[in-house]
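Please see the structure below; I have some questions.
Excluded from the complex is one protein chain; the other protein chains are retained at their positions.
Entry: chain A
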Amino acid sequence: MAVLEQTPPAVAQPSPTQPKKGWRKYWHLYAAISPFYLIFLGFGLFPVGFSLYLSLHRWDGLGSMEWAGLSQYQYLLSDSDFWNSIGNTIIIWALATFPMIFLAMVTAVMLNSAVRFKGLYRVAYFLPNVTSVVAIAIVFGSIFSTNSGLVNAVFNAVGLDQVAWLNTPWGIKVTIAALMTWQWTGYNAIIFLAGLQTIPSDLYEAARMDGAGPVQTFFRITLPLLRPTLLFVLVVSTVTGLQSFSEPQVLLQTSSNDSTFAGGPGHSGQTMVLYFFQQTFDNNDFGYGAAVAWGIFLVVVLFSIINWRLVQRRGE
């Protein structure tokens, strides 16, 4: 501030009628919005920049940093575990998202037409979303346990074979996806419900007059008009799906000395963020951890571009 106040005099005194320069006129407005930017600068932008700097070094978190150039990134590209974690993340995301969208849509349509206890249902469906993931994961761990789990009990009852859910590559992925589906269906159903209620009812009336059945109405009217909502839901679940961490971490941790970030046998539940934690905090390899974080960033950017393209196409 002091520096800025010294600048004006010397050259030409501004005449009193001349309007003040931008920052002088509006400084109090800038000051009013500054807290967010200052905090963002300290706790958002600086760490981001520092992680870029960190990714060019080797560092154990305590000692001195050692310049590593681009070698961390070079190693990242050849790191099969990293690619495996990307694959896991995307598979789990797909396994969770598509059933979730379907279920959420069905739930929303039902909620939209339900007459009684509407409020109660909405609260009930939203509840899983505000429950702690750790608590949910512990419960799911029991539900999907091999010998004493509820899911296998149902399987036994209908004559299917037991599945070692938390001990086989696909079992692990399905379990994590089931957890995410359960957690997000209600939330997205509420979003869909909001979308459904913006569709004017005269459209439905007109359709009925033209002799359209409920199925036709759904596919010709409801679905196209829900498209913006659908995209929103897709974008949000992509963002959360790519960041999945607590779900596999809590589900797959064991009481032994095992790494809690390994993601079960064959790393089959090791998501990108889990891999990042393993490299950074198990191995104390902060430089490589930062490089992994930037790798994750690129994957997220890629998915964001895909999402953006989907939205753009609609605008044409």
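Note that in this section a residue touches a chain if its C-beta (ideal position, glycine included) is under 8 Å from a C-beta of that chain, and two chains touch if they have at least 3 such contacts; residues count from 1.
Convention: contacts and distances are computed from a predicted model.
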Complex member absent from the view - protein name from UniProt, among "Stage 0 sporulation protein A homolog", "Ethanolamine ammonia-lyase small subunit", "Extracellular solute-binding protein" or "Succinate dehydrogenase hydrophobic membrane anchor subunit": "Extracellular solute-binding protein"
Chain not shown: contacting residue from A:S142, A:N156 or A:Q216: A:S142
Among A:G61, A:P200 or A:P224, residue touching the chain not depicted: A:G61
For chain A, the residues touching the chain missing from this view: 28, 31-32, 34-35, 38, 58, 60-63, 71, 75, 78-81, 141-142, 145-149, 164, 166-169, 253-259, 262, 265-267, 281-285, 288
